[in-house]
Structures are given as C-alpha cells and as structure tokens.
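Complex shown without one protein chain; remaining protein chains in place.
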Amino acid sequence: MSAARLDETTRGVFPISATPFAPDGALDLDSLDHLVEFYLARRVHGLTLLGIMGEAPKLSPAESRAVVCRAVGRVAGRVPVVVGVSSPNLSALAALANDSMAAGAAGVMVAPMSGIVGDDALVAYMASVIGAIDAGTPVVYQDYPQATGVTLTVEAFHRMVEVFPQLVMLKHEDAPGLTKLSRIRAEAARAGRRRVSILVGNNALYYPQELARGADGAMTGFSYPEMLVEVYERFATGDRDGAEDVFDVYLPLLRYEAQPGTGLAMRKELLARRGALASPTVRAPGLTLSPDDRRELDRLVTRLERRLKA
Amino acid sequence: MSAARLDETTRGVFPISATPFAPDGALDLDSLDHLVEFYLARRVHGLTLLGIMGEAPKLSPAESRAVVCRAVGRVAGRVPVVVGVSSPNLSALAALANDSMAAGAAGVMVAPMSGIVGDDALVAYMASVIGAIDAGTPVVYQDYPQATGVTLTVEAFHRMVEVFPQLVMLKHEDAPGLTKLSRIRAEAARAGRRRVSILVGNNALYYPQELARGADGAMTGFSYPEMLVEVYERFATGDRDGAEDVFDVYLPLLRYEAQPGTGLAMRKELLARRGALASPTVRAPGLTLSPDDRRELDRLVTRLERRLKA
Amino acid sequence: MSAARLDETTRGVFPISATPFAPDGALDLDSLDHLVEFYLARRVHGLTLLGIMGEAPKLSPAESRAVVCRAVGRVAGRVPVVVGVSSPNLSALAALANDSMAAGAAGVMVAPMSGIVGDDALVAYMASVIGAIDAGTPVVYQDYPQATGVTLTVEAFHRMVEVFPQLVMLKHEDAPGLTKLSRIRAEAARAGRRRVSILVGNNALYYPQELARGADGAMTGFSYPEMLVEVYERFATGDRDGAEDVFDVYLPLLRYEAQPGTGLAMRKELLARRGALASPTVRAPGLTLSPDDRRELDRLVTRLERRLKA
Partner (left out) sequence: MSAARLDETTRGVFPISATPFAPDGALDLDSLDHLVEFYLARRVHGLTLLGIMGEAPKLSPAESRAVVCRAVGRVAGRVPVVVGVSSPNLSALAALANDSMAAGAAGVMVAPMSGIVGDDALVAYMASVIGAIDAGTPVVYQDYPQATGVTLTVEAFHRMVEVFPQLVMLKHEDAPGLTKLSRIRAEAARAGRRRVSILVGNNALYYPQELARGADGAMTGFSYPEMLVEVYERFATGDRDGAEDVFDVYLPLLRYEAQPGTGLAMRKELLARRGALASPTVRAPGLTLSPDDRRELDRLVTRLERRLKA
C-alpha cells in the first residue's frame, strides 16, 4: 500500500497538509480524507503530515497516529507521505517515526530541538535521533531557525550528509537562505559529495529563485498547491519565464498568507472556502481572523480569480 | 488522601522534583517513591512535579500521569503537591490538569506558550487556560521569560489577579526580577488588591533578598533542599542574619549548579550521590557531565561539607 | 529655507534615503545631491535621512551632520525632511536632533534603545528623549521590534500620544502589524484621542492593506519610489483597484529586495543602475551581492520593465 520511500532523487511538491478540526476543536478525520483528495487532485508529488502548519504540537500522540494512519491509508500509495516527528522527547519522536513508517510513510522529518548550539552538538543530536529510530528510515532535516533557534551551518550539513546515509532531504527554510542553498549545491558538487534532495519551505516566497539555484521542489502550505505544481513543472521543462509568470499571479495572495502569526488561520480559511476543509477551525489557543482580515482575503481572492481568467 | 488545595496563604519551600530514570532511560517509579521520602525528610512544605527541571517535555502523557499518581500517592496528603501542566496543546494541558487534581494534587502550574506578545494576548491566553480546566482548580502562573520568551508586565499580573480568582500563586523567576517583585507587592498593597502567594525560582540565586522583598518561599530544584527550608524558617522567625549565613555556606555550590545547560545533570548527579536517586540519568537528548565537571562537583561538595562541619 | 514641520496631518511618501559612498567607502556628498533630485523627481512628499537603510550606525557624528546639512540644503524647503537620530548615547541623540532641526529638518525619528522591557520603562525612555531635545521638536516613533527587540504595545502608544504632544507620527513596522494598526486607529477614534500620522515601513510588503486600515503613507526604501507615490495617490483618489494593480506589478521585485541581510546591497545596486547613485558601495562591513544575486536582479528588473511597457 505504501509508495516508494524517499531518497536523494525525490523531487516535486510535497504540500504541508493542514489538520482538519471540527468547530468544537475535535479532530475531523472524514475531512482529512477529503483534504487528501483535494491535494492529489492538484497533482502534488507527495504529502507532508504533522508539520508546524499541521498544528502538530497541539495533537495528542494518539491523534498524531490517527492522522498518519488515515491519511496514509487514503493516499494508498499514490504518492509518498512524509511525517513530521520533531519532539524534545526522543522516545516519543522515535515511536511516532517508527509507527509512521510501519503505517506506510515514505520518510520522517525532524527539526532539531531548541537549545542546540554549535556544529558538534547539532551533529550529535541528529546522531541520537537516527540511532533511536528504525534503521533505514529516510530522514528529512528541517532547517527552520526562525522557529527552533538552531543554526545549521553549511559545514554541519555537509558533515551530516557524509555520516548519515539516511539523511536524504533538506527542507530549506532558513531566511535569508538563497546563498546557503547555492553554497550547499556548489560545495557538494566540487567535493564530489552525495547530492541530496532539497525542497523549499518559507511559504515559497523565493520559489522561482530557489528552483534556479538547485532546489528540487517545494514543501510548504500555500492554499493553492496547484500553483506550486505548475511552477515546478514549467521550470522542469525549461519554461522559466512561464513558471515565473504563474508565480507572480499568485504572489499578492501568497505574500499575504505568509504573514507570521495569522498565516495558518488564513490558509485554513481559504482551504475551507475552496471546499477542501469542512471547517476552517484552528485549534485553541490560536489566532482568529478579524473582519478586516476577511475583507482583505476577499479582495485578494477576487483579484486572483480575475487574473486567472484573463 | 489529598492535602488542602493551594491558596493565597500558601508559604514555604516547594522543591521542583527531579524525575527519576533508569540508566536505559525508562521511568523509574520506585526511585520516585524514594525521592519523595528524601524531600519530605528535609521538611519541605510542598512538592512540585513536572517542572522544567523535572524533564516534563520528555515524558509521554501516560508517563506524566504515572509520575503524578505515584508521587501524590506516596506523599499521601503530608504536603500539598503542585503539578506543572504547561503545553501548547490546550486540551492536553487541561486533561493533565484535571487528571492531576482528580489524583489529589493541590494545584497546577502554567507557563504561557511561546509566541504571546502583549498584555491583552497574555490575559486572553490565561483565560483560555482557566476556561479549559475544571472550575476551582488553583493555578500558579510561572513567569519564566528566559525559557518562554513571554514578558509578564506588572500591569498584566495585576489584571490577572483581579479577573482570575483561581490564580493564587506566582512562581517568580524573571531575571533581573527584584524590582518586579517589589512593585507587585507595593502596588497591590496600595490598591487594596488581593495578595497572592509568591514563591521564587531561578535557582534561588537571590533568595534572601527576595524573602525580604515579600516572597513567601521558594520553588526550585537545588540539590540540598534542606538549605532552602532552613533559610525560610530562620527568616520567618526574624533571624535574617542567620538565614543569610546558611545561604552563604551553600552559595558556591548553588551558583555552580545554576549554570544554564548543565544544571539539570549536576542536580541529578548530586541527588544520586546523596542517595535520593538510584541513577543520575538524564533522559536523552541531554547534556552529560565531563570529567572536569565531576571534579569540580567533588571539590565543591567537599568544601561544603567541611564548612557545614565547622 | 525649511519646509513646514511635521505634524499630525503629515501624509504621503517619505522614502528612507540611501547614503552614498564612493567605492573606497568615503562619504560621497555630490552623489547625495543627485540622489535628492532623483527622489524629488519621483514626486515624493518628504525625505527621511539616516534610517537603518541609510547605514546610520556606520557614520561618524560629523558625517551624520554633513549628510543632514547637504541634503536639507539641496531639498531647499521643497519637501519636509525627517532625520533618524536613534542612539544609546542620549546626549549624542539630542545633539544630532537639535543640530538637524537647526539645519532645517522637519522632525526627528527615534527608535528606542535595545533592552527596554515593559510599557512603563518605554514611556520613561521616551520622556528622557523628549526632555533632552529642544522643546517643540516634532518626533516620529519608529516601532521596529525586529531590530530593537523592544515591544510597543497599543496601550503604551496611546499613553505616549497623550503625554507627548511632540509625538506626531508613528513609523509602523512591527510584523505582523496589521491588527496593531487597526487597533490604534479604532481605539483612538473611540476614545476621542488625538489622531497621529502613521507611515508604514517594513519594505511596504503590505502597503495596500495598510492604507486601507488607516495608514497615511509610506516611509521605506524601495528602489522604485515612484511606485510608492503612485499607489498612494491612486488610493487617495479612491482608485483602490488601480493602486493595487500598480503595487502588484512591482511586487516580485519588492519582495525580493525585502530579504533580510542582503536587501540594502540590492537597493543600492538598483539605485546605481537607475543612475541615482554614482556607486552601489555599501560601507564595510556589509554584505555584497553574489553573481547569482545579480542575475536574479537582472531577471526581475527585465520582467518589471516588460510589464511596465505592457
């Protein structure tokens, strides 16, 4: 039932899936089925569960497993599924990773716990993570210092690529990060190092530039994943201008959705308006949208639709 | 079986209990029984479970409940027990709070989740917490901005004291925090506001000064809780110089244990040396002590014991 | 020679002026004359000197005065000029403020020094600033917590508006900041408080939304200030859709320029390409552009020009 596991050649768009809740905050697994179909109908190349946009820290362990089980089951091998398993509790991290792989996931994503300073400590932390999970589990390193406070130097990443064969992908979302991405690609090529997959996060705000610098796709939660797919595909076939034209049409909404703090509520609102979610509920405690916010979304969507028609 | 619940008049020393693990990282509940007796034999006035020093973020929900159940059962009403329940997952927070109170806890401690900015947002967050837990549960607000990144202004604290009758205690560990403590006491007295209990954390580094400024005791994890008790009692009977003499004898070790990062490993090492823990194991991932660290602990303990004899 | 002073009714676009340096890093005052004309030719409503984008912390006091003197002289009263005077050295701050006003500036801009925590401390700090500068000097408060680490609550801003009649403008660049902007406008109106001018910074990334929420213009360093002016003017005449159309055309470049870290180098590069600066030199130490960065700028400018022609 599972798709092939992640490896260094994995490419494409792996949206960060929202986690559906009923208006009372209960997990809504029926809506999750529907959401999976929404993403697959937009021809995504994979799916990412339990990311930060998936409100992972607000789920109980049992709920996390229920989400993985249901979504992987519904996907039914059509695309690979990555599961975010980050936790300061190493055995909880390992248990969720192992259970997810057993359920048919294609790999797990790990952001380092807060408080790690220095290359050595970071490599040691990843060694303890990789030692704790089942051998051979493909691992995605999530480089998101804005949330974790942990700096990934290019040198540390090269070291991890050398010593951890399971590390097959970087979720790149340091900001500013364009130079880091270019350095990783150039230095690895020069040194004959293993080339790993790099998918970009950070709301895809620099997506065309990142593809040109050697990224292999995107792993982010924009509410119109079909844009991420179309840009990727045009780029892959050499139509860079066409890719950028498509990106630019969506950019006014994309940059608005990318606001720190309210972004998640906006994405769930738009996914609900698009019929992908039964309810836009964000689990408490979380920001809610003001009437001004909703009016701005209305305008931006109206303007987007007008441009898409043109 | 439970002691009286926390209220505004609660005073004394409520150490932050370590959580015992076996060398393989498994929870060691038998050692927890022993540790409870260790604390009670030092005549503490209460006990605090699942604080940051208790490695709470590394426990599964089931393990957290097991710790609460076992410790509260062992205490058997001899002193009140506070349980740390902080979590970004509001329903997990509420469930642990309610289960702990049902098991006989005297109150729960909450530090706000990261990312809250501004007085209004903080008061709203605490309203959502207090709305989610059983009515009448006594609440301790933990003011620890060094870890949470959340600022508690004196104004916001006054507002919370007014609107939340359940809020009966402040765990004071902002740093520098002496002025904040003095302002809370002076302004509340001037305005005729409810006087809540204040216990101090921050490794008790300013304990004599804080008692003189209106603190009612300590809630911290120093490995010699008998010092915290003796200072409190001498202070309570007016022997301020004697209190400070005792504090000063322990200060070289106390300031060493208070190092960020390694402090937890040092405390567990000393508790193990003192026979309070079967093993000094810190759950992975966590810092371990170097041979230099151990040698320094040896020296400091030897010097402390020499002075205690003198 | 000076234009009218800033007051609560000030509106429009006050770009943050770059500071021109020769390739060897020396201040280039001739180029500053030219740059002033560049801005005025784009029909800006004012000018802001010595902001963060103006590399103010890299200038000596004598250089700062030279910049103010030369630019104010060149502007010759055609538009009001605001001068950034922030400094941890209060007497240096006051001296630069007083000298700037004597030279013909219309007002001064102050961001609080780092390390201030809490509303009271912030109001006290602004009182010490306003007490140190000449009476009657119009003051702009720069709310830029990403750089200063200082939080401005809405409550503290209302207090400052009440007690400091000199405070006539807010440079709004908290992020996310839309809700804060709406709250300031709504609460001040409800309470019958003085309505101050609000110009937006933060690279104008949410400019159309901010105008709709009550901002009076922009104070930021985008390399095409004519866009900022045109959007402002269309908005002022009620053509909101037209304003947003213009904004969207520039957005791909604007969001690229707004990258933290490299943004300043990009702006100076573009100002130099446009003939506004003799050299794009950023004073050392500062980031320089890579060949990849330059290629991306080439593409974005080519695409912008193509769209402007269409």
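In order of appearance the chains are A, B and C, and numbering begins at 1 in each one.
FYI, a residue touches a chain if its C-beta (ideal position, glycine included) is under 8 Å from a C-beta of that chain, and two chains touch if they have at least 3 such contacts.
Note that the structure is predicted; figures quoted are calculated from it, not measured.
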item	value
Residue touching the undisplayed chain, where the options are B:Ser60, B:Asn98 or B:Gln209	B:Gln209
Hidden-chain contact residue, picked from the options A:Ala26, A:Ala41 or A:Val117	A:Val117
Residue in contact with the excluded chain [from C:Met113, C:Ala186, C:Ala236 or C:Val301]	C:Met113
Listed residues A:Thr9, A:Thr153 or A:Thr302, member touching the removed chain	A:Thr153
Missing-chain contacts mapped onto subunit A	117-119, 151, 153-155
Positions on subunit C where the hidden chain makes contact	25, 57-61, 88-92, 113, 115, 125, 128, 132, 261, 283-285
Touch list for subunit B against the chain that is not drawn	175-176, 178-179, 182, 205-206, 209, 212-213, 241, 244, 247-248, 251-252, 255-256, 259-262, 290, 292-293, 296, 299, 303
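By definition in this document, only the chains that are shown with their structure count from here on.
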item	value
Chain centroid nearest the full-protein CA centroid	A
Separation of mean Cα positions, subunit B and subunit A [Å, integer]	37
Euclidean distance of C-alpha centroids - subunit B vs subunit C, Å	46
Junction residues of subunit A - those touching two or more other chains	261
